[in-house]
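Only one protein chain is missing; all other protein chains are in place.
And now, chain A:
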């Protein structure tokens, strides 16, 4: 019985060019483009300097800021109102004001106060921009000290220097962190949408009636829908791993069977959700909208873009109810850190429970007789 259902489903999939394109091409393009574009590093911060001093030292500082590569000098003026106008016109993100006696103050009084105005509409850009400037000013400050201040006049103060070592991602390569996450989202999207749309499509065309009037047992029918997409999900995942290796040189640190084992379990959960949605919907449009809603919540709360730990408690609670959260976490653990079965067991337990509940619910709710 199941053989005929599977044979039919696979024939339909292989005849559907759109599905094949989505399964084969989408992972490649998304994995190659997304991690490169969706970069946390902030560059091209528009900087405006209000220089009331016009001294060589002011010039030197300006040069150091622009030479850092993070800033783009979009204004160099002597009037603060003019700089504010730039800020308002969105042509400056950061305004640094150097006072009139900048150089003199530095040399004679050994200190100076600068003012920094930051456009904080884009919070990330503002925060990082301010941090970068502070760092560069500090470097500058040290250089000034060495240059102007006699060493012996300055008692050597003990300084604590922190030398961090970054484990699992030694160069803080942003892509290493991002690629497993994007792959997780990809597997989720493809699995979720394909399964959600499939049964509904049979409802729309009317073929489901022909199935409902036959003696096919409904758990076979659901299984006949589940297994083909489960295979497709694994194909997508494999392609993704290949891209990660070829393009980014990311080789999973942990065991491959464990990785596949978890993804397999995870696919059952996400496909179960898709099938459940499709038993509740009458049209593909409804299924699409509902799936989209879940995907948005899952992905935004999944810890791909924002760390779970910085979310409020209620959001974290919601995030733990999303299978995507667990997949992203486990993917990063196994691929980057080489975690073992023991480490991923709690997540595997949660995802297995989700798979069981969602699929059982789908089978119970799907009715051959109304």
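Criterion: a contact is a pair of C-beta atoms (placed from the backbone, for glycine too) under 8 Å apart; a residue touches a chain by one contact, two chains touch by 3 or more; residues count from 1.
The rule is short, and it goes like this: contacts and distances are computed from a predicted model.
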Options "DNA ligase (ATP)", "ABC transporter ATP-binding protein", "CoA transferase subunit B" or "Sarcosine oxidase subunit gamma": UniProt name of the undisplayed chain: "ABC transporter ATP-binding protein"
Of A:211, A:247 or A:288, the residue in touch with the unshown chain: A:211
Residue among A:15, A:108 or A:342 touching the omitted chain: A:15
Residue ranges of chain A at the interface with the undisplayed chain: 1, 3-5, 7-8, 11-12, 15-16, 205-207, 209-217, 368-370
